[in-house]
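Only one protein chain is missing; all other protein chains are in place.
Chain nomenclature is as follows: A, B and C, assigned in order of appearance, with residue numbering initiated at 1 for each chain independently.
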Amino acid sequence: MKRLLGALLLLAAQASAEIPEAERRSGYHDMSPSVQAMQDDDMANPAMLWVLDGEKFWNQRQGAANESCADCHGEAARMAGVAARYPAFATDANAPVNLDQRINLCRTEQQKAPAFEYESRELLSLNALVSMQSREQQIAPPSDPRLLPFTQAGAEAFNRRQGQLNLSCAQCHEDNRGRKLAGATIPQAHPTGYPIYRLEWQSLGSLQRRLRNCLIGMRAEPYAYGAPEYVALELYLMKRAAGMPFEAPGVRP
Amino acid sequence: MRTRLLAVLLAAIVVPALAQDARRAYVVEDDAIRESLTGRSGDAERGRAIVGNRQVGLCLLCHTGPFPEERFQGNLAPDLAGAGGRWSEGQLRLRIVDAARLNPATIMPPYYRTEGLARVARSFADKPILSAEQIEDVIAYLKTLKD
Amino acid sequence: MDQALTRRRFLARSGAGAAGAALVSLMPFAPAEAAPDDLARAIKEVVGSARLNTGKVTLDIAPLVENGNTVPMKVMVESPMTAKDHVKAIHVFNEKNPQPYVLNATLGPRAGRAAIATHIKLRESQKIVAVAEFSDGTFWTAGADVIVTIAACVEDLLQ
Partner (left out) sequence: MTNALIRLPRSVKKGEVFEVKTLIQHPMETGFRAGTNGTTIPRDIIEEMICTYNGVEIFRMKLSSAIAANPYVSFHTVATESGTLYFRWTGDNGFKVEETARITVA
């Protein structure tokens, strides 16, 4: 009873309960077996069509420097583990950047080519190719002290109420995880599978696109793609999911 | 829990109508808004339609209710069945208008409050989720849910 | 998109009404699950005056799907798949998409096994029907009801 009262007081104090490590689960486990099977079989996972493009782009010489990704990095397989530790602090941007932004920095700084548009086929394809190399690896956010204030900002954003519906991410994805929002099970919001082939989109899409969907759902003004607020949220989400296995490119409803 | 929260409530708060929108003034007394927002009683039948509409009332996204024709209702908020027996009309009104006054941590959206919200989408800025008329209709419907 | 409008347009194009209604009684479905006119008519176009038997066909599709945009589906038919006795075609129909046809696969003894799989679109909760056409001129069928839950946070729904 005492414990119950304590829990209630905690709730009243507006503290969202962080998910204990033993209870963390990927959104994969909240999907029906038939959608899980789509992710499990690369031949049934439409995201692999983007990976195929990614392989082409990886080897194409681009920009004024006439260099390909492969010219510097070698085989795509050498990118194993990279996606599992992004966003990271980019010295050349003097800011934390996500994987899309890292790819674009490579384009503008190394290849001397124009940056790809967010959610473009090129950027999603390269991201999918690089991300796939980290499959089965554990999410491992860097312990770079320069990231701390940004991760903290992301944590605050995660717990901040927004929009006409006045909801925070944590209210749904922590306090009410596993419950039903209409017919859908509320997942824990771990970024284990990005970029994802979302059945609703019938396309591959980034974590930023998914965050944008959430903001629109709570009737909040979405940020522009690439906004530092999204990167901060990504940083916090990766920290929250540290140690969970990476499964990109995932399939989600 | 409820008494504890009530104790911290101010006895009476008057929320003035803002000049720039059409919202009506209402008076919060204890845990209720006794007076109808429109000065009239709502229509229970229209209220049921609002509660059942996932784009208008949004209620069934989170609540389950006595809507046998609606599949896939939410379960992260109390069942609406019996709401009219549990709460008085005035208590229902405050819980819809601005439930956060009773529990700051509530997930229940403020259906008739537009101030103090962050980053509201442009298309919804300064608009309540439901109009005063719609809220009175919803209350009229919820009052019929005695058990 | 207004679904009722689309369906009306479909009916107008195929010039059906009373004729379609009459066909329903020829179908092997119990009255409680009688398919709407255009599904019944589409099946009739394939089956003709032959009898539609229940059995031999397995329609593997999840009874509850989170999103109707990509729904995995398998059809398996019991058949020795020999030159003399094989499945010639597998037809799949739906009840409530704007058109009743989903797919039509032509097979033969070279298939070895009468089993196909694909991903389909379902606009809403509805019945799916698979029909297998055998080399001896018989038709066998299986149906499944699929409930499509409404995705809660649909992109741009509220804007």
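Keep this in mind: contacts are C-beta pairs under 8 Å (C-beta built on N, C-alpha and C of every residue); 3 or more make two chains touch, one makes a residue touch a chain.
Please read all numbers here as calculations on a predicted model, not as lab measurements.
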- Task: In the full assembly, spell out which visible chains the left-out chain is touching.
- Result: A, C
- Message: So one chain is hidden, and I want to know which residue out of C:L64, C:A105 or C:I147 touches that hidden chain in the complete assembly.
- Response: C:A105
- Item | Selected residue (touches chain absent from view) among A:A22, A:M43 or A:A77 | A:M43
- Item | Positions on chain A where the hidden chain makes contact | 43-44, 46, 48-49, 52-53, 202-203
- Residue list for chain C contacting the dropped chain reads 1, 6, 69-71, 94, 97-99, 101-108, 110-122
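By definition in this document, only the chains that are shown with their structure count from here on.
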- Between chain B and chain A, distance of the C-alpha-averaged centres to the nearest whole Å: 35
- Task: Could you put a whole-Å number on the gap between the CA centroids of chain B and chain C?
- Result: 44
- On chain A, where are the residues touching two or more other chains? 181-183, 216, 219
- Could you check chain C for residues that touch two or more other chains and list them? 149-150, 152, 157-159
- Item | Touching residues (chain side chain B, partner chain A) in the complex | 1, 4-5, 54, 58, 60-62, 71-76, 100, 103-105, 107, 109-110, 117-122, 124, 127, 129
- Item | Interfacial residue positions of chain A with respect to chain C in the complex | 31-35, 37-38, 44, 46, 181-184, 199-202, 209, 212-214, 216-217, 219, 253
- Item | Footprint of chain B on chain A - complex, ascending | 8, 11-15, 160-167, 171-172, 175-176, 179-183, 186, 215-216, 219-222
